[in-house]
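Missing here is one protein chain; the remaining ones are kept as they sit in the complex.
Naming follows writing order (A and B), and every chain is counted from residue 1.
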Amino acid sequence: MADRIDLTLKVNGADHRVSVPPFARLLDVLREDLRLTGTKEGCGEGECGACTVLLNGRVVNSCLVPAVQVQGAEVVTIEGLADGENLSSLQAAFLTHNGAQCGFCTPGMLLSATDLINRCPNPSDDQIRDGLSGNLCRCTGYAKILDSVHAAAADGGAAR
Amino acid sequence: MRGYLPDFDVRVPASLGEALALLAQAPGTLTPLAGGTDLMVVYNAGRLKPTRFLDLSRIDELRGIREAAGAMTFGALSTFTDLRECAAVHRHFPNLVKSARATGALAIQNRGTLGGNIANASPAADTPPSLLAYGAEVELLSVRGSRRVAYDRFHLGYKVMDLAPDELVAAIHVPLPTGRGFHYFRKVGTRQAQAISKVCLAAWARVEGGVVADLRIGLGSVAPAPIRARHAEAVLLGQALATLPIEAAQAALLEDISPIGDIRATARYRSVVTRNVLGHMLRELATL
Partner (left out) sequence: MIGASSIRKEGRAKVLGTAIYTDDKFMPGALHGLTVRSEVPRGILRAIHFGEGIPWDEFTLVTAADIPGTNLVASVVDDQPFLIGIGEEITHSQQAVLLLAHADRHLAEKARRAVRLEIEELPAVLDIQSSLDLQTVIYGDNNLLKEIHIAKGDPDPVWAQAAHVVEGEYRTGAQEQMYIEPNAMLSVVEPRDGALQVTVWGSLQCPYYVHGALRQLFGLSEKQVRVVAMEMGGAFGGKEDYPSVNGGHAALLAWKSGRPVRLIYDREEDLACTTKRHPSRTRLRTAFDAEGTLLALEADFILDGGAYATLSPVVLSRGAVHAASVYRCPHVRIHARAVATNTPPPGAFRGFGAPQSLFAMERHMDICARKLGLDAVELRRKNFLRMGDTMATGQVIREDLDLASIMDRALAAIGYRDKRAAFAITNQEDGPIKRGVGFSVFMHGCGFTGNGESHVASVAGVEGLADGTVAVLAASTEMGQGKNTVFAQIVAETLQVPVEQVETAEVDTDRVPNSGPTVASRSTMMVGRILEDAASGFKQALVQQGFLAEPYTPESFRAAVAKAVATLGSLRCYGQYHRPPNISWNDVTYQGDAYPTYSWACYAAEVAVDLDTFEVKVADFAAVQEVGRVVNPTLAAGQIEGGVAQGIGWGLWEEVTMQRGRMVNNQMTNYIIPTAMDLPRMQVIFLENAHVGGPGGAKGIGELPMDGPAPAVVNALENALGALRLDEVPMTPDRLLDRCEEVSHG
């Protein structure tokens, strides 16, 4: 039986300390220990991207990250994208352009899109497709998601 | 999540020396854990056999991409994103960049490592064909010392490697290509992104005076491990680009591969498509 570890990490700017098994998944730490349920589990195999978060500024599948590897890390989840009541421009664009249908892929999709816009402020269709290709959506056929990302880029990118 | 969480334990060495010492203490009982993009999938599915792990993520000695003495050295913890973002890799090893881009999607590329891709020993991994094509060497470390193995002799069978239980894949050395080079990478996956390969072919050739002076072809997903297409290479070496014996090379290729049928593709499909992709590669080479 493995000893639990004292895990300290910064999530959406706030410091947290939790005691978890070393192989607890970051996804479960977020959802169960921190009750940040915006991050979703769609497959548990790193395929759907619903559990995407930013880990030290990079998108990762939180279902594939063991707690032991996030000691001292900075994590951004969907709950960290808005500034209080003010949606980020990507969130606003997804809302206006119907980029979210059932909404289950949306948190992961928005984090990947945020990362994309940060790296590439005016992406082409192909760059968006590439940047979001790790986030499966079954509702939209991706068309309205592409529209949303273009709209957010035109609106000044991920900056709020 | 089907892994039985309490069963799993992990050691977190702070340095390479400590890591090697831990590996040496009871060889074979600790499984190195890098980006976790392969291991954690199996863990989630409840099919991960090992339960004790050696977390390499704090070992900075295993990071970094360096160029020296006609070769480029990739620390085993170099991520696919590191490969994608390194200008020198783009310049010298375009196939490696394509391999990295073809591995999962960005979230995987940010975590998955070159060393992990090698040591996980999946026949369907995307960087091994490129490493084979570029004549890479694997540097293995243990408390007993260091040794280098030519990558095309590293995989010995399905998930069998020339890797002792106390050894760690520490770095990958790839000689810088010289001369007039030809680089080719083609992954045939189950879809255009976030796919597992059904056939993967990477090639590098050096052309001198219109003749194939040097050629290495690496293949994935068509044998129990990543392999060189030595029979096909032999047919092509020394041949003039103008008269490449494409059909003979395709016939020889069948001696190199031993594809299986599985849920992703039939053996027949893999065999035909590997031939076709080789043909495509050679037609491109012919126009160099």
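A few points about this structure:
Assume contacts are C-beta pairs under 8 Å (C-beta built on N, C-alpha and C of every residue); 3 or more make two chains touch, one makes a residue touch a chain.
These figures come from a predicted structure and were not determined experimentally.
Looking at the complete complex, one finds that the omitted chain is in touch with A, B. The chain not shown here touches subunit A at positions 31, 35, 37-45, 47-48, 50, 77-79, 81-82, 87, 91-92, 94-107, 110, 125, 128-130, 132-146.
Where subunit B meets the missing chain, the touching residues are 1-6, 41, 45-46, 105, 188, 190-196, 198-199, 263-266, 268-269, 272-273, 276-277, 279-280.
Heads up, the rule we're going with is that only the chains that are shown with their structure count from here on.
For this pair, subunit A with subunit B, the centres built from the Cα atoms lie 29 Å apart. Residues of subunit A touching subunit B in their complex: 1-3, 21-25, 28, 44-47, 49, 52, 55, 58-61, 63-66, 68-69, 112, 115, 129-131, 133-136. Residues 1, 3, 5-10, 12, 33, 36-37, 40-41, 43-45, 53, 55, 57, 81, 104-108, 110-111, 192-194 of subunit B touch subunit A in their complex.
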